[in-house]
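Following this message is one structure expressed as structure tokens.
Shown here: the complex without one of its protein chains, the others still in place.
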Amino acid sequence: MSVTDLEPYTTEDGREIGGVVMEMKNITLRFGGVVAIKDISFDIRQGEIRAIIGPNGAGKSSMLNVISGFYTPSEGQVWYQGQPRPAMKPFEIARQGVARTFQNIALFEGMSTLDNIMTGRLTHMKSSMLSQGLWWGKAQQEEAKHREVVEKVIDFLEIQNIRKTPVGRLPYGLKKRVELARALAAEPQILLLDEPMAGMNVEEKEDMSRFILDVNDEFGTTIALIEHDMGVVMDLSDRVVVMDYGKKIGDGTPDEVRNNQDVIDAYLGVAN
Amino acid sequence: MEFLKKLFVDPFVEMVSYPDFLMQVLWEGLVSGVLYSLIALGFVLIFRSSRIFNFAQGIMVVFAALTLVGFHAMGIPAWVSVIFTLGVMALLAITIERVVLRPLVGQPDIILFMATIGITLFLIGGGELIFGGETKRMITSDLGIPTGSVDFEPFGGLLILQHLDITSVAAAVVLVTGLLIFLNKTRMGRAIRALGDDHQAALSVGISLRTVWVLVWFIAGVIALMTGIFWGARAGVSFALEVIAYKALPVLMLGGLESITGAIVGGLAIGLLEKLFEIYWGQPLLGGGTETWFAFVLALIVLLFRPQGLFGEKIIERV
Partner (left out) sequence: MFYNTAGQFKTSYTKDQSLFPVKQDAILLGVVLLCAWIIFPMTASEFTFKTMLMPVLCYSLAALGLNVLTGFAGQLSLGTAAFMGVGAFACYKLITIFPEMNIIVAILLSGVFSSAVGVAFGLPSLRIKGFYLAIATLAAQFFLVWLFEKWHWLSNHNPSGAIEVPNIDMFGITVAGPNAAPVTQYYLILAIVTLITIVTINLTRGNQGRIWKATRDMDIAAELIGINLLKSKLTAFAVSSYIVGVAGALFVFLNLGAAEPNFFDIPLSFKILFIAIIGGLGSVMGNFMGAILIVALPVVIKFLPDAIGLEINPATVEHLNIMTVGALIIFFLIIEPHGLARLWQLIREKLIIWPFPH
């Protein structure tokens, strides 16, 4: 199975992988004089789990921020669903079906778990402020309808018992799970995960890996993730991009990447 | 057309025709600006060392001036009263650290800010309770501050400089210089700056948070006393003085909350510009009284174009 082959195919475990949904074309990102990303291109295909890995400071998070629209690339373009994506605000990109989680948890601490996950639905909610103010007809129905979707996500991620707990009181691992729930509730086309397993113990990592695989399997959601833990990444993902010092040094299936000499050098260090 | 002329031509014609008057206006703006800078400086020190947006800075000015006048009224000699007042300001700093700040360590910024509003009210109520609400005269001559004036005749006109104003500018320059030396050359001064850069790191190298806080609040108290003496000498001592304290806020917007240079330059700029605007545009075109809002609107406009203030560093947002 080669990466250049763009025909849809079925994986060994029976998941459908489709055509390209998103493509980075020669992305460069600069902050003043610092070049965070240097001329990187890669694609993400429908239904796959795509990982971006690399040592600290490789530019992985910057790359994710470009995809989610938080940073605008200095050069190059992001193609989404076959078209170049025009300059947009991050919230507009979210409305196109790109949802994400954050490396340092970014939950809304003043709200309950349920409300946090409900915010994931807001790109789908349409009732006017007037109707909400009167809590009559459409607003009320809409609230109940979206609550149903959210409850499914809550069941799926097994967080029923913390439904009404303020998220500020939750332990770290659960917060990460609530964040995933919020992103899932948006029913995204592409789900971006920024170090979903950072700071977790082995058990929590296993739980999270299982959820990621289940999400991909059950909903067919395309997932792009950044991760430090090589072992986890290689087990989870269909294809891997490897970055180092802002450049792409490898791209392919986990096996291909594992045998790539540049990647081995970057991770193990090379004697100069 | 007529209005545009009044707006864009007349004021400048006026300035050029009567340069002595212009100089007088600039001088008075400068004197106010110096006092704004001073208050803003006390503010910046507290913000840098503790992230507290100290709304009470202005009221401390009034409180210090009232205390000074109050001691003197009890028959205590002027300079001894100054020392006593400094003692009260030190006591105030310790009390605030002990009663307000210590229990609130680690709370969000907005909570601490509101606590300083609480302090403001407490000081207003307490001050009026002890000293009464009526306006008092600052004990200018008892402190040995000269009260006459010098006249110049530039361009055949007349420029009057009050001795009081000259003294206040000189004293402010001395105080600011002393403060800068203290901050840059002494151990304690460096500790204050270190705390401003990184709380955790400063604590881990053995800087005592409490000592630094008491110290900066005391310094803010000293600055307040000084501002109170000179502003009180011009306008009388009462809680109406707190209005000038509000002026320090746009100075901070303009200069940036953390920049000492910003506080000084911003204060001077606002002092000068609001005076110019009031005399040449405010009074003839808008019915006067523009000094209450001009500084705020100016700062607002500047901030729209430079959200980090004139001297703040550009913030790169991260997630």
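Points worth noting:
First chain written, first letter: the chains are A and B, and each begins at residue 1.
Heads up, the rule we're going with is that contacts are C-beta pairs under 8 Å (C-beta built on N, C-alpha and C of every residue); 3 or more make two chains touch, one makes a residue touch a chain.
Bear in mind that the values here come from a model prediction, so they are computed numbers and not experimental data.
When the missing chain is restored to the complex, the residue among A:D39, A:D115 or A:E256 that touches it is A:D115. Touch with the chain omitted from the figure is made, among A:R147, A:H228 or A:K247, by A:R147. Of the candidate positions B:M15, B:L86 or B:I117, contact with the unshown chain belongs to B:I117.
Here one chain is not drawn; of B:L66, B:L159, B:V237 or B:L252, the residue touching it is B:L252. Residues of chain B in contact with the chain left out of this view: 53, 99-100, 103-104, 107, 109-111, 113-115, 117-126, 128-129, 133, 246, 249-250, 252-253, 257, 286-287, 289-290, 292-293, 296-297, 299-300, 303-304, 307, 309, 317, 319. Chain A residues in contact with the hidden partner, per the touch definition given at the top, are 68-70, 89-91, 94-95, 99-100, 102, 106-111, 115, 118-120, 122-123, 125, 127, 129, 132-135, 139-140, 142-144, 147-148, 151, 182-183, 186.
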